[in-house]
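With one protein chain held back, the other chains of the complex are shown just where they sit.
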Amino acid sequence: MPLTRLQRASIAAALAVGLAAGLGVFTFGYAKGASYLTNDPAACANCHIMSEHFAAWQKGSHQAATCNDCHTPHNFVGKYVVKARNGFWHSFYFTTGRYPDPLRITERNRRVTEEACRYCHQPIVDAIEPELAGNRDQPADVAQAGMSLALANTGAHGDATMSCIRCHKYVGHFVR
Amino acid sequence: ANIMERRQEARNPFYRVVTLTDTTTDPAIWGKNFPQQYDAYLRTVDQVRTRYGGSEALPRTPTNADPRSIVAQSRLEEDPRLRDFWSGYAFSQDFREERGHAYMLSDQEFTQRQQFAQQPGTCLNCHASMYATYMRLGGGDLTRGFEAVNKMPYQEARQHVTHSVSCVDCHNPETMALRITRPAFMEGIRAVKATQGVPNFDVNRDATRQEMRTFVCGQCHVEYYFKGPEKRLTYPWSKGLTADSILAYYDVDGHNDWKHAISGAQVLKAQHPEFEMYSQGVHARSGVACADCHMPYQRVGAMKISEHHVRSPLLSIDRSCQTCHKFPEDELRARVETIQDRTFELRNIALDAVLELTRNIGAAAASDSTSPRLADARKAQRYSQFLVDFVEAENSMGFHAPQEAARVLGHAIDIARKGQNSLHGVVGAAPVALPGVGATRSRPASSGAGAAERK
Partner (left out) sequence: ANIMERRQEARNPFYRVVTLTDTTTDPAIWGKNFPQQYDAYLRTVDQVRTRYGGSEALPRTPTNADPRSIVAQSRLEEDPRLRDFWSGYAFSQDFREERGHAYMLSDQEFTQRQQFAQQPGTCLNCHASMYATYMRLGGGDLTRGFEAVNKMPYQEARQHVTHSVSCVDCHNPETMALRITRPAFMEGIRAVKATQGVPNFDVNRDATRQEMRTFVCGQCHVEYYFKGPEKRLTYPWSKGLTADSILAYYDVDGHNDWKHAISGAQVLKAQHPEFEMYSQGVHARSGVACADCHMPYQRVGAMKISEHHVRSPLLSIDRSCQTCHKFPEDELRARVETIQDRTFELRNIALDAVLELTRNIGAAAASDSTSPRLADARKAQRYSQFLVDFVEAENSMGFHAPQEAARVLGHAIDIARKGQNSLHGVVGAAPVALPGVGATRSRPASSGAGAAERK
C-alpha cells in the first residue's frame, strides 16, 4: 500500500531529525562540541570558523569578558539552554557545512548579547536607558541595529532601549 | 574594580530636586535636576572655528540698536559674490555664520535683516523657547497658540518669549522623553511619511526613539516659508525632501521670496535644509541620528550622558565618530574636509554660473525689457539660484550627503548656463526645465536575452 504524502513526510522528517541528532551528537563529541559547556574562549575556537573571532577578541578591549559572557544569558538556566541550543545547532551546521559566509549573529543571540552589555555596564548607561526616558517598565527589548534598517526600536519612542552595538560593534572582536 | 561589585540594579541616576512642569521654561530650574546637561547646554556660547563650520568670535562695539558685543564672522565679507546673489533681499545686507544655540534669540533680534523688512512673529518658532508660550496663547491648544504668534508682528511676539530653545522644547518634563513641540514639523513630517506610504503619521505617537533623536532637530534645521497672509510657518515637503522636489513644490505653489534686483527674476531663498540633505545621505540610511554626531555620549563620573553642548562634531571626533569609525582623528577630519572641499569647489563654479546669467539678464532687460527671451532666462535663474542656495545654505558643506550635494550643484550649473544660451538664442539649445525633468534617471532594464537572468 503506497504511503500517503503525510506518511512520507513524517518518515522523512523522522529520518532527518535522527540524522541531525546523530550528526550533532557525533560532532558534539568529536569536534569538542562540549566546549560549549566551558567558559574558555579557546574552546570556541575549536571550530576553525570561530578562530577569526577568537583572534579578533584577543586584539580587542574585552579580554575581561569571555565569549560566553557576551553570548549566553547571565542566569544559570538560560545560560545552559542557550548553550545547548547553540551547541547543538552549531555542531549540526558545522558538520553539514550549511552556514552563512560570513557568519551573522542571529536575532535571538543578538538580544542575548545586548543584555550582556547591560549586565556588566548597567550603571554607566542608567542615564540613557528608558527607565528615565520613558519611566515605564519595559523589557530590555533591544533595538534593531546594523542587521536591520528598522531604526533603534519600534513603536512609540519611549518603548525601548538603545542598541549598544549600533555604536560599539567592535567591542567583542576588533575587526575592520 | 571587580565587575561583579560594579554590577548594580538599574536605578535612576538623577536626583529630582525640583518638580518640572510644562510651564518651566527657565533651563536653570531644569538644571537643578540635571546639572551636567545644563552645564553643557550653557557652553553653546563657545565659539571655535573649523574649516567650514563652527564660528569665529568677532568683537564689536555695542550700540543701542544692537547691544551684542561679539558676533560671528560675516559670510558676505568672506564671499562678496553673495551680495549680488541675494541682491534686493534682506540677506544681501547681513548674513553671518551661525553659532551656538545660546545666541539664537539675540542674533535674530539684532540682525540687520530686521531693519530691511517687517518680520512676523513666525520667525520666533525656531529662535526661542516657544512651547509654554504657544500653550498659553492657545489656551492649552498648541496649534492655536502657534497660529496666534505667527500673525503678530515680530516685536510684539518677541515680548512673549524669554529664552533660547530650552529643555521644555525637546523634553517631556515628567519622563524626560523627547517630544516634538512645533506644529510645522508635525504637519511637515506627516506629509513626508505620506509620500513614503505611511498615512496619518502622528510624530509624537508613531516615531521611534532613534527617529526622535533626529526629529527634534528637524523642527528647525529645515527649509521653510511663510504661507499666505496668516504667515503660517510651512515646510514644503509634500512632494518629498530632495532639492528637486522642494523646487517642484514651490513651482506649483507659486511662492516667491523676492524679485531679484539685478535681473528682475522672481526668486527663492533656501534656508538651512540640514534635515532634508541629511535624509539623502548614507548616515540617515544607516539609522545614524543628528544627536549621535552632534550630541555624542560623554562620560561624566560613573555614567554617560548626551553632550548638550551641541556643536560641530569636528570638535569632538573621538566621541562623535570614532566609536563607529576606527580611524585616527586626523584621518577622519581629512575625510570630512575632502568632501567639503569638493562641495565648495562645485559650489563656487555654480555660483559663478548663476551670477553670469543674472548679469546677462540684467543687461538684456536694460537694452530690451520686452524681449520674449527674458521669461525663460529668468525661470532658469529661479531654478538654478535655488539649487545653489540649497547647498550653500545647508551648513555641513556637503558632508551630510556628499554625492547628493554634488548632484544638485550639477543641475544648477546646467540650468544656469542653459539660461544663458536661451537668452542668447543659441540654436538647438535645450529648453529650461526643472532639474531632471525629461532626463533618464536610471538605466532601463534590459530587453535582451540576458535580462531574465538579472539577479
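The chains carry the letters A and B, assigned in the order they are written, with residues numbered from 1 in each.
Note that in this section contacts are C-beta pairs under 8 Å (C-beta built on N, C-alpha and C of every residue); 3 or more make two chains touch, one makes a residue touch a chain.
Please read all numbers here as calculations on a predicted model, not as lab measurements.
Across B:Leu82, B:Met152, B:Leu233 or B:Leu409, the residue that sits in touch with the chain not pictured is B:Leu409. Touching the missing chain, out of B:Ala40, B:Ile305 or B:Ile339, is residue B:Ile339. Contacts to the hidden chain, counted on subunit B, fall at residues 47-52, 54-59, 73, 282, 285-286, 314-315, 327, 331, 335, 337, 339-346, 348-350, 352-353, 356, 359-360, 363, 398, 402-407, 409-411, 413-414, 417-418, 420-421, 424-430, 436, 439-443, 445-446, 448-451, 453-455.
For subunit A, the residues touching the absent chain in the complete assembly are 27, 30-31, 48-49, 94-95, 97, 100-102, 104, 146-149, 169, 176.
The rule is short, and it goes like this: only the chains that are shown with their structure count from here on.
Averaged C-alpha coordinates put the centre of subunit A at 42 Å from the centre of subunit B.
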